[in-house]
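Before I ask anything, here is the structure I am working with.
Only a single protein chain was left out; the remaining protein chains are all shown in position.
Right after this comes chain A.
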Amino acid sequence: MDATEPPVMELRGVSKTFGEVRALSDVDFHVRRGEIVGLLGDNGSGKSTMVKMMMGYHRPDPGGEVWFEGERVQGWSVAKARALGIETVYQERALADLQSVWRNMFMGREPVNRFGLLDIRRMRREAAALMKGHMGFTSGAVHPDNVVQTMSGGEKQGVAITRALFFEARLVVLDEPTMGLSLSETQKTLDFVRSIKEAGRSAVFIDHNVYHVYPVVDRLVLLDRGRIAGEFTPAGITLEQLTDRLRTVARTGRLEG
């Protein structure tokens, strides 16, 4: 982490309004290279809106700016975010249940050959390799042609994570990746988050379970009612103090009770 280098991604003065509801107001947020940032907040704190903002699904209200590696990005969209190397693992997985594993893995960026036709052989081969190598599927019954619908929650999560990591992602956004997972599957997911850092990439890790977030992040950002309510480093605060703060914020909207 080099503080003089521009952040991988930065949001400056970003607000987002849906009709009467202000989901985010004037948020400044950044992620540096090789940094894992935890984003904490209760339901309705604006976490989901933040996620969708980072990955291009939402555009900031006029006045807000999105910066990527020191350059301002205009016309923010999902396609642009993915082209820059921002990949997201969604809470709702963002899979197409009736489609095969390989179709899900390459959704939205299917490789084509020189005639502009889908390179299906390559997609199936790479999906098979990833399933065996990263997702730990060893049984012959799990074939890249299988439809996602037939898989368990953890396996689906595996597809979603592998999809985000397969491409040269500079920044991986994980939105409640441990939701609905078994203990061992959760452990595997947390190992994934650590491996992102080891590879010198960055990640934003959103979860409302502090016990999952605290041990793997470099920095914690606390979101409350659409505003940044505070920032901590795990070195500067114990887990007990942190949970205490979270309760205070949820109750009063302020850090100090």
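Here, contacts are C-beta pairs under 8 Å (C-beta built on N, C-alpha and C of every residue); 3 or more make two chains touch, one makes a residue touch a chain; residues count from 1.
Throughout what follows, contacts and distances are computed from a predicted model.
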{"item": "Protein name (UniProt record) of the chain left out of view, among \"Acyl-CoA dehydrogenase\", \"ABC transporter permease\", \"Outer membrane protein beta-barrel domain-containing protein\" or \"Transcriptional regulator\"", "value": "\"ABC transporter permease\""}
{"item": "Sole residue of A:Leu24, A:Leu95, A:Leu190 or A:Val204 that reaches the chain not shown, by the stated touch rule", "value": "A:Leu95"}
{"item": "Touching residues (missing chain, whole complex) on chain A", "value": "55-57, 77-79, 81-82, 88, 90, 92-99, 103, 106-112, 116-118, 120, 124-126, 128-130, 132-134, 140, 143-145, 147, 149-150, 165-169, 172, 192, 195-196, 198-199, 201"}
